[in-house]
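What follows is a single structure, and I will ask about it in a moment.
Up next, subunit A:
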Amino acid sequence: MARIVLTGDLARRFAGKDTEIKVAARNVRHLYQLLDELYPGMGEVFASRALAVAIDGDIVADAYLEPLEDDTEVAFLPAIRGG
Partner candidate 1 sequence: MSKIHVTTTVNGDPTEFLCEPQETLLDVLRDELQLTGSKEGCASGDCGACSIELDGRLVCSCLVLGAEADGREIETVESIADGEKLHPVQAQILEHGALQCGFCTPGIIVAAKALLDRNPDPTDTEIRYWLAGNLCRCTGYDKIINAVQDAAADLRGEAS
Partner candidate 2 sequence: MTYEPKDLKVVGTRPVRPDGVDKVTGRANFGADHALPGQLVGKVLRSPYAHARIVSIDTSKAEALAGVKSIIVGEDMQDIAHELSQSGESAIDVHDLSLNVLARGKVLYDGHALAAVAATSAKIADDAIALIDVTYDVLPHVVDVDDAMKPDAPVLHDDMFTKGLEETPTTASNIASRMEMAMGDVEEGFKHADVIIERSYKTKAVHQGYIEPHAVVASFGEDGSAYVWCSSQGHFAVRDLSAKVLGMDSSSIRVIPAEIGGGFGGKTTVYLEPLAIALSKRAGRPVKMTMTRAEVFRATGPTPATSMDVKIGATKDGKIVAADCEFRFHAGAFAGSPVGAACMAGLTPYALENARVVGYDVVSNTCKSGAYRAPGAPNGAFSVESAMDELATELKMDPIELRHINAAEEGTKAIYGPTFKQIGCKDVLVATREHPHYKSNLGPNQGRGIASGFWFNVGGQSNAAINVHEDGTITVVEGSPDIGGTRAAMAMMAAEVLGIDYDRVQVVVADTASIGHTDGTGGSRVTFATGMAVTNAAEDVVTQLRTRAAATMGVDVDDVVWQDGAAIATKGDAGSLSLAEIAATAARTGGIIVGRSSINAKGAGPSFATHICDVEVDPETGYIEILRYTSIQDVGKAIHPSYVEGQMQGGAVQGIGWALNEEYFYNEDGILENPGFLDYRMPVASDLPKIDTVMVEVPNPSHPFGVRGVGEAPLVPPLAAVVNAIEDATGVRMTELPVTPVKMLAALDARKEAAE
């Protein structure tokens, strides 16, 4: 089960507060689907590309097929822009 860290506005909007949950997702795309089921509407936020994904501390862009193992930590953060 991957460990999903929901913080910031995503957490406040959908879970009320910062939350950590465990989700059995194969990859990030699967995770988005499962999270949308748990929190209806969250899928749209992911589809809008406003968020980046950090997997075990590593920011990955467009991470759909990134596999998620047991104990993988996944966090979402506003997509940052380099300069």
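On how the list was made: all candidates are chains of the complex that A comes from, given by their letters.
Here, a contact is a pair of C-beta atoms (placed from the backbone, for glycine too) under 8 Å apart; a residue touches a chain by one contact, two chains touch by 3 or more; residues count from 1.
Model, not experiment: these values are computed from the prediction.
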item: Touching candidate - 1 or 2 - for subunit A as found in this complex; value: 2
item: Residues of subunit A defined as touching candidate 2 within the complex; value: 5, 7-9, 12, 18, 48-50, 54-62, 73, 75-83
